[in-house]
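A protein chain is absent from this complex, but the other protein chains hold their places.
Lettered A and B in written order, each chain numbered from 1.
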Amino acid sequence: MEITPDTSGYMIAGYIITFLTMGIYVFSIYQRNKNLKQDLETLKSLGTKKTKKK
Amino acid sequence: MSSAFRLPPSAAPRFLAKPTFFKATMAIVQKDLAAEFRSRELLSAMLVFSMLVILIFNFALELDIKVRQSVTAGVLWTTFAFAGTLGLNRSMAVEKDRGCLDGLLLAPVDRSAIFFGKAISNLAFMLIVEAIVLPLYALLYNEVRIFQPAFLGVILLGSIGYIAVGTLLSAMSVQTRTRDVLLPILLFPVAIPVLLASVKASGGLLNNATFAEILAPLNLLIVYDIVFIAVAFMVFDFVVEE
Partner (left out) sequence: MQSKPIVLSILDVVSIIVLGVAAYLALVFAPTELVMGDVQRVFYFHVGTAWVGLLGFILAAIAGIAYLATKDMKWDRFEVAAVEVSTMFFFITIVLGSIWARPVWNTWWTWDPRLTTAAVTELIYIAYFMLRQGIEDPEKRARFGAVYTLLGGLSAPITFMVIRLFRTIHPVVIGSQSAEAEGGFSMTTDMRAAFFFSLFAFTIIFIDLIWHRIRLGRLQDKVEELKLNLSL
């Protein structure tokens, strides 16, 4: 009866990478969202400035 | 408006009639081949490049006879793939830069005739290069089995599939900012079935594989050719519309 090898190191590495990748992706969506909302505000205020100048 | 002024169709001057699909395609092929035979810059570039690649392979892989036999198909196809990319890039770039593409688009021809015309001339260039490189390779490495009709047939089928997708993608890449650089990046992942199936089939022919072993990749190669010629034909309009 063979002894089951201890490969738990690999397993942990795998799961860490999995959660890390998903986490980074979710964070990137959140970050891009924030940046775009900021851009939107800036562009809107620029737009009102333009119409005020007219 | 009085209908009395309408001319009968037979009176319409011939040059106003819409050219047939075949005539339009052949006109484009003629133009490309004529232009190329005058300057020969594309063909010579592709040829020199192919010879250099084979030279590099010779030193990089240090092939003894046994290893070389199993690797010949791969070396040849890699060479053709890279040389083909050169040809595809130049062929489309010339159209775009000289404004020929816009001119062709204004002409009253079916857009897909432009695709077939370009694809056929691209194929012609690739086949000419292959026709020169293959005998040279056979000479350098004493690989006479290259001249089997079946082997040449596989080369032809593979080239057709590669050029069909390549022409479509080069029409796209020439319209981007990164142009030439983008074509191999777009083409290679999508052309992998052609390259793999061709290598498997042609390699099998060189190494006395069984008929079944050669038929399987050959089938897939033919399937690929048919599917992608059809798709390229249907989709080319979307790629060149303004």
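Observations
As a convention for this text, contacts are C-beta pairs under 8 Å (C-beta built on N, C-alpha and C of every residue); 3 or more make two chains touch, one makes a residue touch a chain.
Just so it is clear, the model here is predicted, and its values are computed rather than measured.
Across the complete structure, the visible chains that the omitted chain touches are A, B. Taking the complete complex into account, B:Leu182 is the one of B:Leu42, B:Ile163 or B:Leu182 that touches the chain left out. Those residues of chain A that touch the chain absent from the view are 2, 4-8, 10-11, 13-15, 17-18, 21-22, 25-26, 29, 32-33, 36-37, 39-40, 43-44, 46-47, 50.
Mapped onto chain B, contacts with the missing chain fall at residues 165, 168-169, 172-173, 175-178, 182, 185-186, 188-193, 196-197, 200, 213, 216-217, 220, 223-224, 227-228, 231, 235, 238-239, 241.
Everything that follows uses one rule, which is that only the chains that are shown with their structure count from here on.
Centroids of chain A and chain B (each the mean of its C-alpha atoms) stand 42 Å apart.
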